[in-house]
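For this depiction, one protein chain was excluded, whereas all remaining protein chains were kept in their positions.
Up next is chain A:
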């Protein structure tokens, strides 16, 4: 991993301030972050709403100018070589931007034309990508007839029309039902197998654990942790979590009784989380204190707990 040429994306002190051009007193959405993405890797940016994920992604996609710091992609500078970089990226924006005036296949064709690809090449590629996105049957339909999952797959197929080296996915599965999400994950996994470098943002922990080799956790425009999912869990949480639920009336009393029973206790609106090395032992200790939870669950620590530890907030609040 010391091979410098394998670094496809490199951000140093990257900053995004929204405001009038030239005026740096506006709102700081990305506050001086550093990271590297290497070839063939699936890199995740994890964070709650407003953390600055999309702002970061838009700067990488060269659609939003960098306010400060440096951002190099494929060896080029985003400020000077935007068009050249964009030619080799695939972008799946957070908001649905499918061309609603065109059919499914036309969306792929015309998008390829924006890259300067010939109609001949595009006819062949669009057929292949429709197959990849499992949309061959829908090729001639208006996009208004597609389900949420289909639209997302079409957006991904569209992002692949130029055979990009890096694909950026901003919250690719937000708003999809579980079945659609799993199909999408499977397609993304396929891309990874094909050697495409993936950069994705998410606020779903399971998604990050499933897809990402390495990730950064963002909070309020800053990177607060970086590593593989397993490293982050090992570094920032204990091995297990005991989840307790209480009847509304006795909740406060029970919570007081649990204090001191675990190294870290997080109070969520609906549950109490006790971080511990041994969940069963902690549960016994809870029972010995005379605490009677409605339900008790011992589970392994996850990235969700990492996020909670780092920011003191749940991801989806």
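The rule is short, and it goes like this: a contact is a pair of C-beta atoms (placed from the backbone, for glycine too) under 8 Å apart; a residue touches a chain by one contact, two chains touch by 3 or more; residues count from 1.
We adopt the following convention: contacts and distances are computed from a predicted model.
For the omitted chain of this complex, the UniProt record lists the protein as "Transport permease protein", which is one of "Electron transfer flavoprotein subunit alpha", "Transport permease protein", "ATP-binding CydC" or "Succinate dehydrogenase". Checked against the full complex, the one of A:14, A:48 or A:91 touching the unshown chain is A:91.
Interface note: of A:13, A:50, A:65 or A:175, the residue touching the hidden chain in the full complex is A:65.
The hidden chain makes contact, of the residues A:6, A:102 or A:234, with A:102.
Among A:111, A:204, A:246 or A:307, only A:111 touches the chain that is left out of the view. Seen across the whole complex, the unshown chain contacts chain A at 18, 21, 61, 63-65, 83-84, 86-89, 91, 93, 95-102, 106, 109-111, 113-116, 158, 162-163.
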